[in-house]
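Only one protein chain is missing; all other protein chains are in place.
Order of writing sets the labels: A and B. Residues in every chain begin at 1.
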Amino acid sequence: MKTRRVAVRALTFTSLSITLVFAAFPVYWMINTMLATDSELYQSGQSFWAHLERFGTIPFLLNDVPIFKWLTNSSIIAFGSTFLSLLLALLGAYALSRFRFHGKGLAGFLLFSTQMLPEAFLVVPLFALFGSLGLLNGLLGLVIANTTFTMPVALFIMKSAIDKIPYEIEESARIDGCPRYGQLSMIVLPLILPSVAAAAVISFFDGWNEFLFANTFISDSEIWPASVGLASFIGQYSTPLGSVMTAAFLFTLPAVIFFLIVQRQIVSGLTAGAVKG
Amino acid sequence: MPSITFKNLSKSYGSTPIIREFTADIDDKEFLVLLGPSGCGKSTMLRMIAGLTDITSGELLFDGELVNTLEPRARNVAFVFQSYALYPHMTVQENIAFPLIMDRFKGWYHIPILNSIMRRVLANSPDVRDRVTEVAEMLELRELMKRRPKTLSGGQRQRVAVARALVRDPSLYLLDEPLSNLDAKLRTQMRGEISALFRRVSKSFVYVTHDQVEAMTMATRIIVLNHGEVQQIGTPNEIYNSPSNTFVASFIGAPAMNLIPVTVSSGRTVIRDGSQAISVRCEQPDGDYLLGIRPEVIALADAGTASEAYVTSLEHLGGETVIGFQFKKPSQSNLLAATAVYSNHYARIPGRIELKPGSVQDFDINITAGVWFDEKTGQALNVNSEELQRKE
């Protein structure tokens, strides 16, 4: 019995270590590459140990890449689609959770369908539509396109949060003379704030990471978001790889930090969205 | 302030009727209790009075004025929910102030951001502050003003709920089983406090409960409901002593009124199960009846002097003993298991009585203190009620 226990323990330790290396290595390699020069990378061979002492050179590395302009564009897209998504989603979630009306099931299905509909299937007709609306080659078009896919996720997250609030609390407010919209803004909204935060983070990073629409709709490199800007370095070698990696690292950092903070809500939110359809 | 009039009030969900053709007149300043088992429609009734549930048909009048379609706020009612429904994100103070703030809220205050500023401004206005403080003092909540509901005990939450109801000085208080989430001891205490509150504010109360003790102790008038139909309207005394049918008889009282199947022929009353005659003469015309006798009216008698029965169970409650008995000779399994309603009866005898289950004992069934029910319809045949009233 005892030897078996030791064996189980050893096995656990080994497999966990392998997974940990599997998960962490590419991230480590990103940092390692950031701090390596092109001649090391392509000629003498990259050192396995990262040149951490070169961290001070990072600001200089960024001179090669207009990353801050691109990150600004990414933030505009992300904030815009977050704001729009949350606004539409809050109202819709309240309706789906608290009201009964004809076509409610249909509305729920329409919202759910966005989750199984690949963006790429819509990119062609959206391109055609935005072309005629003059929304191509502008950040507003990206905000709109992203919201189509993030709003339903936010909506389902908030709906499942509202579902958990006892109905009596709103009825109580109604007795106290609070109208419907007041019940939403003064009672329901404060109570679902954690879920709203999770929905906000999810929407933000959908907008932050989005590539397909941006790559298709935006031709002017001035208004590229960071995802498209960084992808433009693939297959071209004139910019030092260390600089590209540094820019990618900056692009990654906010995503990772936010994700780790609200990780739990995000995971339950994403699955809630899928299951509660 | 208002007298409440129900005119053929009905409620149904789809084709399922919840309340059927309810008609009643309730005077001002009554403590009305809607009493009935769960699912009888009593909560729905309360919600219709509040305006939270719409009325399918019929009329609801406050002081003769139709209020069917009025919003809850316009009816000037306060509602205490079973779950208390306190606002979890507000402090006790904010909870109590909320109805007052809403009264002073203008439409444009609802604009986002502005709305939270205006709420703060209104909460700090002297009239709101003073009123909230006054009510909080009345309910001894001063120490808890900055706490959130989550941190309060059940009894404290209950008091906050009452304070929030009280703060606007409504003309009608609606309470939906407000004590059912409290433990037994606290329940007794809060019963007293709500009664005291009723006397103090001297407004109309409508109180929903399934607990007959609450109904008997607090009500000035009780409406007994079952399956959406009114069984009886009356004072606690009337409900207890002259139940209008067998449902009310068996719903009120613990243990409930005994319903003994009897046959009357030319003045002689024969207990059908025991095939014994009761010596007292009876005025009822010949026929089959259910004789309703409260357990406390039954007395023990010496062998051979009264109705012979078999003891089935014995419970010592300290000051009194509850004896279960039946007229039919019980089988062994009957003695062990709880027995059917009609065959098992109870007597409440003061003091500690020692009897052996299975033994034979004479019980004095005083039919003059009984209520006669038609065996088929279950309706009371009001004969003795006059006499009972006098006796009380």
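Keep in mind that, in the parts below, contacts are C-beta pairs under 8 Å (C-beta built on N, C-alpha and C of every residue); 3 or more make two chains touch, one makes a residue touch a chain.
Following the convention adopted for this analysis, contacts and distances are computed from a predicted model.
Between the listed names "Putative membrane protein", "2-oxoglutarate oxidoreductase", "TatD family hydrolase" or "Multiple sugar transport system permease protein", the UniProt record for the complex's undisplayed chain reads "Multiple sugar transport system permease protein".
Check A:139, A:155, A:173 or A:191 against the missing chain and you find that the one touching it is A:155. For the chain missing from the display, the contacting residue among B:4, B:34 or B:52 is B:52, taking the whole complex into account. Across A:61, A:126, A:169 or A:223, the single residue that touches the chain missing here is A:126. Residue-level contact of chain A with the missing chain is found at 8, 12, 15-16, 19-20, 22-24, 26-27, 29-30, 33, 41-42, 45-46, 87-89, 91-92, 94-96, 98-102, 104, 107, 110-111, 113-129, 131-132, 144-145, 147-148, 151-152, 155, 167, 180, 184, 205, 208-209, 211-212, 216, 226-227, 230-231, 233-234, 241, 244-245, 248-249, 251-252, 255-256, 258-260, 263-264, 267-268, 270-271, 274-275.
The rule we apply is simple: only the chains that are shown with their structure count from here on.
Note: centroid distance chain A to chain B, computed from Cα atoms, is 56 Å. Per the touch definition, chain A reaches chain B in the complex via residues 166, 168-169, 171-179, 181-182, 185-187, 190-191.
Within the complex formed with chain A, the residues of chain B that make contact are 50, 52, 71-73, 77-79, 81-83, 85-89, 98-99, 102-103, 105, 110, 112, 115, 119, 164, 168.
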